[in-house]
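The complex appears here minus one protein chain, its other protein chains still in place.
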Amino acid sequence: MSLSMIDGKILSNEAISSDCYSMMISVSDIASLAVPGQFVNIYVNNESKLLPRPISICEVDAYKGTIRLVYRAVGAGTKELSSYLEGTVIKLLGPLGNGYELLNGKKAMLIGGGIGIPPLLELAKRLDADKSVVLGFRDEIFLADEFKDYADVYIASEDGKTGVKGNVIDAIREYKLDAEVIYACGPTPMLRAIKEYGLSNNMIVQLSLEERMACGIGACLACVCKTANVDDHSFVNNSRVCKDGPVFRAEEVVL
Amino acid sequence: MSLSMIDGKILSNEAISSDCYSMMISVSDIASLAVPGQFVNIYVNNESKLLPRPISICEVDAYKGTIRLVYRAVGAGTKELSSYLEGTVIKLLGPLGNGYELLNGKKAMLIGGGIGIPPLLELAKRLDADKSVVLGFRDEIFLADEFKDYADVYIASEDGKTGVKGNVIDAIREYKLDAEVIYACGPTPMLRAIKEYGLSNNMIVQLSLEERMACGIGACLACVCKTANVDDHSFVNNSRVCKDGPVFRAEEVVL
Amino acid sequence: MNLSVDFCGVSFKNPITVASGTFGSGAEYSEFVDLNKLGAVTTKGVANKPWAGNDTPRVCETYGGMLNAVGLQNPGIDVFIKRDIPFLKQFDTGIIVNVCGHSEEEYIDVVERLSDQDVDILEINVSCPNVKEGGIAFGQKPDALNHITKEIKKHTNKPVVMKLSPNVTDIVEMAKAAEEAGADGLSLINTITGMKIDVDRRNFVLANKTGGLSGPAIHPVAVRMVYQVANSVSIPILGMGGVMNAYDALELMLAGATMVSVGTANFVNPFATVEIIEGIKEYMERNNIDDINSLIGAVK
Partner (left out) sequence: MNLSVDFCGVSFKNPITVASGTFGSGAEYSEFVDLNKLGAVTTKGVANKPWAGNDTPRVCETYGGMLNAVGLQNPGIDVFIKRDIPFLKQFDTGIIVNVCGHSEEEYIDVVERLSDQDVDILEINVSCPNVKEGGIAFGQKPDALNHITKEIKKHTNKPVVMKLSPNVTDIVEMAKAAEEAGADGLSLINTITGMKIDVDRRNFVLANKTGGLSGPAIHPVAVRMVYQVANSVSIPILGMGGVMNAYDALELMLAGATMVSVGTANFVNPFATVEIIEGIKEYMERNNIDDINSLIGAVK
């Protein structure tokens, strides 16, 4: 009985691209505990929508007691969230899940795709290692500038308007990037490619997965991913993204 | 296509008894049309509650463009309504239904019971006739003082703490009140007694009925009352409270 | 952009109509909605004689839905023909007449009276959960449904659409029974039987105890049943159940409905029907869809 549902007050909530929003929330109980790669459950103020929205934590300021979420307003729930004004109070649960294991001192590559980019920002701040950041976008660029204080940033875009035309692997090859450890978050096809690239180059690869969730705490078994070995919950090669993840070692999961 | 759903802005919303609230709404399109005895449909800002709340209009200020609603916060919808702060915008439809026929010049008695009292206030203001007001309460008195500018007010309370101990008929007899026309609104047992009292004394009796509604505009046939004669909608001795009423002549309805 | 659809051999300007019982015969809603914009008006169930319906309270609210037990109050076919059809003929919209009855004879009486009337389709309500005798008895047993459908078809040349109840173990079995009997189309789903108890007063909320659950709460059940039926029969479907917006309507069409009825949403927003039609147009524009018929049953 260590966790509780907490009221958070929205300090700001503004668009940073055509459909991505940045929300700063005052919620010190979560800020004091959160580590890079964890997420929070947000309960929207709309009685027709029952399930919490799991949203990854983009930045944490334990001193100020704030967390920052950067999310894409794409479904009804996140669109609702994007409409909330400064001062709105929302319920949160968290921090949830297991974040990245910070392998300080080992040369690192942080690879993010689309709305998988935000959780890497706090990681970039906290990771004490020689590091590069590779970000993949479809077209519109967001959040990329904010990484520049912490690492060199390399960009791939599908439309080729910014950085390398193509995906993050194309950018890695183009810029001849190298690392001992990959920390990645993004769409499944990207993670699949990174897994193959990283493991074939003998890197340690940490992937943050996404799946539709219900409870967010590991009870309902909605958000499973296939695993290479028998999992220790149901013993059926299914791990729970919310509880056992969202960050997994690449060799653990079947993508 | 003359009606529309309109945004109204709540100017004030305060408790006037332990469970009754007075809400002032700025909504000039409704204020300019409303007559005593009509109601509005209020659509609450809660997605779990779909149906509009039909609430009688207590006062109208066509010049300021405001209407006043006095309602009891008893169900989930009205409790929600009672929580709305000044400045909240709600959707309204109205004015709906047929109000009282104002028989100016004929000696009048306005009889209200409990949450049936509010619509009589605008009637007391507009009715140009010698008039008395009889109000029945269970225990707690509300709104009674506001009638004193327009008529003598006689009170009955079930607990006997204010005015005559008993019901409105007891008060009428105690104070030997008389009239040519009764305008009444309140719970069905009270209306039944008033009907009998009024008709047996050869009075014109107008009763405002209440029934659970869905559409509020006469289409769904949820809120019917039994009528003495065949109705002209379904031809089955059922009138629609929302559309044919809520005010009926006593002889028309079977209570 | 083409929004018109063919349903049971009749062409409608767009796929949107209303659910029987939520819209009367259109007169009241015509104060809000330009009826000319609707694909069709589906009228309140009409019987061979006036029906008084159930005692009140007849409706109550539930979470994301409502219960109704109106009990098919209606003025009977005489008034309907004299008053309601002429009213609707003032507008450029289709007319789907919902027919109810206590017995085979009563259904036949109504459909015969309607056979020479200028209406487009007959929707046969064999699934109202709020009428004690008749009605639902035909809608929960495949044999009974098959039989009543055959009898009705014998007595009318109008297209006949059987309105199915969701309160069955196997909706496909019911749909096939109606199809085999010659139904021209199916409409589904009617309401799901529910109940609400007033905990404070410790009594039933509805005079009828039970009522039919409608509203967005039941929409996923409607999508499922429309999908199952559309993939099992070859007659077209008028889909309904909790449609609140254009996306809800499109879900039913993608699942296999040719037309869609808007019901409870009319109570929540009297302009729901026209807003849904506009929303469908916007969706088609945004997705470069020229013909709405390409969406019908597009998700397999």
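Per-chain numbering from 1; labels A, B and C assigned in written order.
Heads up, the rule we're going with is that a contact is a pair of C-beta atoms (placed from the backbone, for glycine too) under 8 Å apart; a residue touches a chain by one contact, two chains touch by 3 or more.
Quick caveat: nothing in here was measured; it's all calculated off a predicted structure.
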Contacting the left-out chain in the complete assembly, out of C:103, C:117, C:167 or C:232: C:167
The one of A:93, A:124, A:168 or A:250 in touch with the missing chain is A:93
Cross-chain touch to the chain not pictured, restricted to C:58, C:113, C:163 or C:219, is C:219
Could you please point out the chain A residues that touch the chain left off the display? 1-5, 43, 47-52, 77, 93, 211-225, 233-238, 243
What chain C residues would touch the chain not displayed? 62-65, 67, 140, 167-170, 192-197, 199, 202-204, 209-210, 213, 216-221, 223-224, 227, 242, 244, 247, 250-251, 254-255, 283, 298-299
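Simple rule for what comes next: only the chains that are shown with their structure count from here on.
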Identify the chains in contact with chain A as well as chain C, in label order. B
Of the chains shown, whose Cα mean is nearest the mean of all protein Cα atoms? C
Centre-of-Cα separation between chain C and chain A, whole angstrom: 46
From the mean C-alpha coordinate of chain A to that of chain B, what's the distance rounded to whole Å? 56
How many angstrom between the C-alpha centroids of chain C and chain B? 35
Counting only residues that touch at least two other chains, what does the list for chain C look like? 63-64, 216
Could you list the positions in chain A whose residues touch two or more of the other chains? 47-48
